[in-house]
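As you look at this complex, bear in mind that one protein chain is not there, while each of the others sits in place.
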Amino acid sequence: MLQSYLPVIVFVGLGIIVGGAFTILNRVLGPSRPNRVKSEPYECGLPTEVTRTFRFGVSFYMVAMLFILFDIEVVFLYPVGVLLNVSNSVFVLVEIVLFVFVLLVGFVYVWRRGALNWR
Amino acid sequence: MDVERTKLRGLSPLDQPRSPEELRIRQLRARDMLRGDIDDADLDEYVESRVMTTTLERAQNWARGNSMFPATFGLACCAIEMMSMVSARYDTARFGAEVFRASPRQADMLILSGRVSIKMVPVIRRIYDQMLEPKWVLSMGACSSSGGMFANYAVVQGADKFLPVDIHIPGCPPRPEALIYGILKLQRKIFGEPDLGWRERYKAYGTEEDERPWKSGPLSVQRVGAAPSDGIVESHGSPPSDAELHAPISHPELSGHEAHDAWEEAADDERVTTSRPPGDRRGDA
Amino acid sequence: MNPTTRPIPEYADTNRTQEQLGRDAIGRTEAQVIGTSPIERTALEREEELFTINMGPHHPATHGVLRLLVSLEGEVVHDLKPVMGYVHTGIEKSCEDKSYWKVIPFIERMDYLSYFFNMEAFCGATEQLLELEIPPRAAWLRILHLELNRIHSHLVGLGTTALDLGAISMFWYCFRERDKVLDLFEMSSGQRMHTRYFQVGGVAEDIPVGFAERVLAFCADMPERIDQYVDLIDQNEIFLQRTKNVGVVSRERLLELGVTGPLLRAAGEPWDLRKVSGYLPYSDFDFNVPIGTVGDNYDRYRVRLTEMRESVRIIEQAIEGLPDGPWIADDRKVVLPPRHELGTSMEALIHHFKLVTEGFRVPPGEVYYPIEGPRGEYGVFLVADGSAKPVRVHMRDPSFVNLQALREMCVGGYVADLIANLAMLDPILGGIDR
Partner (left out) sequence: MPDAPGLELIAHEVNERHQGAIVGSTYEHGQAALLADKDRIREVLDYLRDAPAHEYRFLASLHAADYLPAEPRFAVHYELLNMPRVERLRVKALVPDTEDGSMPELDSVVEIFPTADFQEREVYDFFGICFRGHPDMRRILMPEDYVGWPQRRDFPVGGEPVIFTNTEDTVPGWTR
């Protein structure tokens, strides 16, 4: 059981080690001398007046949703790529095409509704 | 053999005292290694000298020095020459100073290129404060180094009035090569073996910073020879006696063809007139 | 008070005392002032969510230390107010303290990308006050260097504009040619930038022997290089979409705002001082002036590109037809006598001494001398009172006046178009802040 999962464990372990090393090294080696001006937000070299929370317009939210929707679609295609050389690959291929087609319908709907151009 | 050495000494126009680590000699040796001319004894010594004695501090300084990210801070005309420093002909990518970071958070070096107006001082000071810690400041051009030709109400007479400046680069605007030379000097300063400026080498003799009584006659130069490891020259005590001054600086004997190559190199450099500091009689037979 | 309206941020938290390092007074009064200009007041009543940001002095896309107070509705620019003076050097005040002889290096550094044009404007104004005729060879050499400087200025403008719009490689192509132009300047005057090559009365020194061949070589391969730029970005879909029909301002509005130069010509107004006022013998040259039709950013880019081709043609004609003769006037009261004369004649020595110590005197009067620079009309207003120092040297800088059109271009557009408009306006902050 462990044998088949070994590569995944090694992969995740390496990821954590390298990631952790960089952050720790950065914190340990880099000299850190915090001062008040350094902690203030950077606004092109001027004292910032951003004294309250920044309120987003609704159109930003729309763009974010559309991005998530169509980007995650690609994530689903990766595991399918691994299965392609299995016996009945024609079935898998048709499966993917159907999946992409359904999302295409969604895309056309969004496009016709005008959610893509910025308002 | 002595003749070659004096010829060799005439190579670098700056005429700093020759030391084995001299760039020119290192290049020749590297070339020979590639040609396979250096055999076992020299080869081990050569390879060993290339591997840095890695105390953590030196390794860090080596990494920091070789990849300095300048913050894009174009004030005025020097900014145009700073931009051309990145262009294909001058290309600071060779020295790791090519990536211009827009935000001070990701920049290591602030190149003050241009005249500093009184309205701009709070902005520059704020950006310097917001830069993360191993940071250096290069003041490029006469205007940011000393107010330049604008001695009037609107320009701050020198950036070191409100910023700790590491390197002042003269010129109006300085050529891109001058800017790159300034960056190289900063790199050596970061590596811990700073090239000694005239203040350290001549003890600021003859200026108001030097308490020694002004006496005309030959300049007494503090022998620099093998610079002490931490690059800090001991505070100037009594000026060195003449005998000490005349002692030729010792050189490990160069291997056969190296000296020949160097000599051959120096032959066609004959027209390189060595601009020696006044009264410097080092190495004269 | 309705929570959605944005109150004008008065500084309620009083603990922000003056001791804060780098406290920029303008930050405080500016934010209050933004509420007083007529546009903002109407916006607030519309209950819009306005967010005022600083595209401040330290910004990669402002071509220098220009600060733009932009109030945004999401991505749409609602109002824009440029704030300048961050590189104000008081050059006009310093010029009043120098003799005419020494004013030239100061005035060169005003608009630091077109230094030959600043020099020509000042020397022309002084020569007009002195009623001093410059010899034909000097005039032709001036035209040669002015056109080389126009190419140099357009190259830097084009390189940084394409850089702002994402075409990074264009920067390296443009700066490669720029270095060729600077080599020519270095050959003729000894310095890459701020060469102080023009003298009152003509040109400081004759061009060296191999200069003409080098210029012809440069002119030979420059058009082909311009074709490379066109191939590089002209079919680039992103560049086209970001510049076509973006930042359009009508021709009448531009004339009202006093805009001159490529911006005006891109809107269709055929106004070029080289063709119109005879300040230098441009009439002996055969060149035409590119005119745009729509007046959007794409036209401005094309106008600058074609101007570079025309400048190359002018330079070729200048080299072929360069008249020989003196390169500087021989009026001893104004121009230094040649070196070899000092050994022999006493008058030359006296003139030399007088010129070098006190400088020449200019009869009282005032004159406005406009010339056509890469960004528009450069005009020096010179007042003289008979002494050796000018009373008033004012440079009418095109970037300073053209910047007023930026607000017309950007209001209503996206922030991304603001970057394209500012880049195509090609402001030089040294000229704006003087």
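All chains are identified by letter, namely A, B and C, in their written order; residue positions are counted from 1 within each chain.
The working rule: a residue touches a chain if its C-beta (ideal position, glycine included) is under 8 Å from a C-beta of that chain, and two chains touch if they have at least 3 such contacts.
Keep in mind that this is a model prediction, so the values were computed, not measured.
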According to the contact rule at the top, which chains on display are touched by the left-out chain? B, C
Going by the contact rule already stated, which one of C:A212, C:V391 or C:V411 would touch the omitted chain in the full complex? C:V391
Touching the hidden chain, out of B:G74, B:G114, B:G147 or B:P174, is B:G147
Candidates C:H58, C:H88 or C:R274 - the one touching the absent chain: C:H88
By the contact definition given up top, give the residues of subunit B that touch the hidden chain. 118-119, 147, 150-155, 157, 206-208, 214
Touch list for subunit C against the chain that is not drawn: 25-26, 29-30, 33, 36-38, 84-85, 88, 90, 92-94, 96-97, 128-129, 131, 255-260, 271, 276-277, 365-368, 370, 377, 379, 381, 383, 385, 391-392, 394, 396, 400-401, 403-404, 433-434
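Criterion: only the chains that are shown with their structure count from here on.
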Distance between chain centroids, defined by C-alpha means - subunit A, subunit B (Å): 46
Chain centres from averaged Cα atoms put subunit B and subunit C apart, in whole Å, by 36
Note: subunit C residues in touch with at least two other chains are 21-24, 56-59
Do you know which subunit A residues sit against two or more other chains? 37, 45-47
For the subunit B and subunit A complex, residues of the former touching the latter: 56, 60, 103-105, 123-124, 126-127, 129-130, 132-134
Touching residues of subunit A toward subunit C in the complex: what are they? 37, 43-47, 49, 51, 54-55, 57, 59-60, 118
Going by the contact rule at the top, pick out the subunit C residues touching subunit B in the complex. 21-24, 26, 56-60, 64-65, 85-91, 93-94, 97, 105-106, 109, 112-113, 156, 160, 171-172, 175-176, 178-179, 192-194, 429-430, 433
